[in-house]
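A quick write-up on the structure given underneath.
Note that one protein chain is taken out, while the other chains of the complex remain in position.
Read from first to last, the chains carry the letters A, B and C; within each, the first residue is number 1.
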Amino acid sequence: MSTFTIPVGPQHPALKEPTSFRLEVDGEVIVNADLRLGYNHRGIEKLAESRSYIQNLFLMERICGICSNAHTACFTHGVEKLMGIEVPKRATYIRCLIGELERVHSHLLWLGVAGHEVGFDTFFMYTWRDRETIMDLLELLSGNRVHYCLYTYGGVRRDLDEGQIQKCLEAIAFLRERTAYYLNLGATEPTFVARIAGVGKLPKEKALELCAVGPLARASGVAVDIRQDDPYVGFGEYIPFHIQTDEGGDLLARVIVRAKELMESYNICEYILKNLPAGEVRVKAPRKVPEGEVVSRVEAQRGEDIHYIRSNGTEKPDRVKVRAPTLANWPATLYMLKGAYVADTPIIMAGIDPCMSCTDRMVEIADVRGDVKVWDWETLRQYGMNFHGKRKV
Amino acid sequence: MSGITAEEIKSSLEQNLHGKIEAVTVTAPRRIFLTVQPLDLPQVARFLHDKLGVTHISTITGRDTGTNVEALYHYSKDGNVVTVRVPTARDNGSIPSIISLFAGAALYEREVHDILGVHFDGNGDLRPLVLPDGWPAGVYPLRKDWTYNQEDGVLKK
Amino acid sequence: MEALKIFAYLLVYPGLLFLFFYSTLVQWADRKLYARFQNRMGPTYTGFCGMLQPIADFIKLMAKEDIVPAAADKGLFALAPILGLASVFTAALLLPVWHFSANVQSVTSFQGDLIVIAYLLSVPSLAYFLAGWASRSMFAAIGSVRVLTLLFSYEVPLFLAMLSPAVLAGSWRMAEIAAYYQQHPAHILFTLFLGFPVAITCLQAKLERVPFDIPEAETEIVGGAFTEYSGRKLAMFRLLIDVEMVVGAGFIAAIFLGGFPGGLVPGFVWFVLKTLAVIFVLCLIRAVTGRIRIEQMVNFSWRFLAPVAVIQLIIVILMKGFLP
Partner (left out) sequence: MKLQLGAMVPEVMKHLFRRTATIQVPFVPHPAPGNIRGTPVMDPLKCIGCKRCEMDCPAEAIEIKKEYEYKNEAGKLIRRFSMTLYVDRCTHCSQCAESCPVDAIQMDQHYDHAAYTREELKFLYKPEPMPVVAAQPAAPVADAPKA
């Protein structure tokens, strides 16, 4: 039987963000897969070169909505190294806390999406409902649900008070119980297990060869975690951390690794909240950054996030390179798709927790001060009527 | 935290690849920078892969220095980042591909080719990855002489 | 008077009018239940507790632009929803709801109507297949192939499960099966524990609901056979699925749960209660499972559903020998 090609994307219900796969299928089995990125390219790397460091702080946050803190953290750590400033200890604790809370919200989101991709919508609804707890918490701590804007050069912008710490501890106790339930459910519900066990196998050698990162690599038994290998914000130094891996290499292992990481994050958060040192939360930072170059890495929720920053002694960086974890995981995804069933495509893709906004970073940018093309209500209405009038509908 | 340290990597590189590498510096804990000429890159990459056991390449950064273009290969091993700087010419610059050793680098090479116009010899698949269809050939947005305003309407047919 | 009765039977109850409104109500109940299972609200704004929401959706879809793909087979594309809808409405007329007495045969109740209704309920699946095939779209093509594969996997267990009550009652007529259960209420138990679950599972597959919504798996193949449908035709398909749900539930209730005794008004009440009970179970199944793959479905139905239905049949035949 000859093969035929299915386009998955740029718009497809399985993809929450635009990207494009071309799957060559033979019946229900995929024989070849190809990838095209760039639908979300916003030119952030180019844009960063024309913005000051303070503006870039917020620009980096907007690379992605889910790992907003990870990118800012990575960028800020790098710039602080260039500036040569030491961050107060209380500030690093709060930075670590917000990073782990973000990981919790992202992993809960992923659990829900995994459920949704295999048609288990109830699982999706419950995990997302419980994720709201963490979103409310983040809003309470930082003033916003998604873009926390908590990082600044030399520390954090908001301090924690006693009431907030209490609320955090309560929420974490609640989420710990729920996560245990989901972990149990994910491993016992037959239809769910049937869809994830043995699906999307990625052997350890392949994970190493294709440079997979994050939970994907850890679920294949590769013990890489930037928090352990290349510690930042005090991991391993004064904040205890244990790497979580699984040998399965399939989607079930990825679910388990993420659930275990959730538990580990709860432990870290509780440790931080109970051992928060007193003191300042920020020191003054210069506006100009001395010349130099730095490679900064952070373990984002999806894996290793790496920034290369080069400064030239002015207020604006010379080059900012962002490599988000999703891009590193695409080769492994293409490998996993070959030989899989068409029905497993969405869950395999979702298995790496893809984030197109992170992957693509560039598009034409209109000068916002200039003539912004605006479609007002009436023009839109007229356009619609003309469009349908021409087609005689 | 365990495993090889930055200083060990540095001394190992200096001993074994004498003459091939320049300016090996440890700028910060676990950060090594070195410069390699394009034609020596395969040998350095092979040394890193076979002798030092580096399997992971984090990314390839492309940078326009104004006079030439350089690609920075960020290899990662036990928490150390070995950044190999490979300078090449701005026009028709080319660097040997490393995808036979590091299969994961294929997309990074495509991306650098897209945005800076560096050709990677040996990578057969250098189709546009991030730039839109219909992007004119020979226009590389991340070069310093490219600005948004000048390319206004670049996509209009 | 008789003519009026037939007219009312065709158009009012259980004909067009009742089926339309009742199926929208059932859709509402299904959505609301599903939402409450998921700790959500479900339809809220249209009518009392959002009861009119399905009707509003229907009207909205009817008013939408009707797009026919340029490459599609236009005749077949338009015919498929009408074919499906006609067959389920016809099937509804065969349900033993109103002026049936077990002794009198009529044009809507005869020996073998059990088989006829089962076949009429299979026609929608064929309509989905034709719809997907006529769309000439990649996703629709995969969807329609999956519709047929699914049809082959659930149809046999369903027929086997249906056989047991028929054998028990010794009749191929739904009214007589229902009457048999009404005379021997305890005999419901014989088919309740094996045959009924198999039939419910197959009905779930027939209605293409989670965990068997493989042909229209939204996250995999967009909308399956309905990918290219829009406007009026999609509205017809949506109505078709709801009516099929009502008829399917009524059918299961008639042959497994003792029918709808007592003439017009009590029969109506029984009909609503029993179909809603079946739909509650269907909705619960939908809420607590994920979608399985097509080859897992085939495995499941031949390795599990069909043998269970056969065991049920053997039990019933043995019981038949011992019963007075």
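As a convention for this text, a residue touches a chain if its C-beta (ideal position, glycine included) is under 8 Å from a C-beta of that chain, and two chains touch if they have at least 3 such contacts.
As the structure is a prediction and not an experimental result, all values here were calculated from the model.
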item: In the full complex, displayed partners of the excluded chain; value: A, C
item: Listed residues A:187, A:243, A:276 or A:334, member touching the removed chain; value: A:187
item: Among A:27, A:143 or A:384, residue touching the chain not depicted; value: A:143
item: Hidden-chain contact residue, picked from the options A:129, A:176, A:206 or A:242; value: A:129
item: Candidate in contact with the missing chain, chosen from C:6, C:188, C:288 or C:311; value: C:288
item: Residue numbers in chain A that touch the chain omitted from display; value: 51-52, 54-59, 62, 122-123, 126, 129, 132, 136, 139-140, 142-144, 147, 149, 152, 157-158, 181, 184-185, 187-190, 193, 368-369, 372, 374, 376-377
item: For chain C, the residues touching the chain missing from this view; value: 33, 35-41, 44, 284, 287-289
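We adopt the following convention: only the chains that are shown with their structure count from here on.
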item: Chain contact topology (line, ring, star, complete or other); value: line
item: Dominant chain pairing [most C-beta pairs in contact]; value: A-B
item: Between chain B and chain C, centroid-to-centroid distance (C-alpha), Å; value: 61
item: Gap in Å, rounded to a whole number, between the CA centres of chain B and chain A; value: 24
item: Cα-centroid distance, chain A relative to chain C, in whole angstrom; value: 43
item: Junction residues of chain A - those touching two or more other chains; value: none
item: In the complex with chain A, residue positions of chain C that touch it; value: 37-40, 65, 138-139, 142, 210-211, 213-214, 217-222, 287-296
item: Residue ranges of chain A touching chain B (in the complex, touch as defined); value: 36-38, 41, 43, 45-46, 81, 208-213, 224, 226, 228-231, 236, 292-295, 297, 304, 306, 308, 310, 319, 321, 323, 327-328, 330-332, 360-365, 367
item: Touching residues (chain side chain B, partner chain A) in the complex; value: 1, 27-28, 30-31, 33, 55-59, 61-64, 72, 74, 76, 78-81, 83, 102-108, 111, 115, 128-132, 141-142, 146, 148-149, 151-152, 154-155
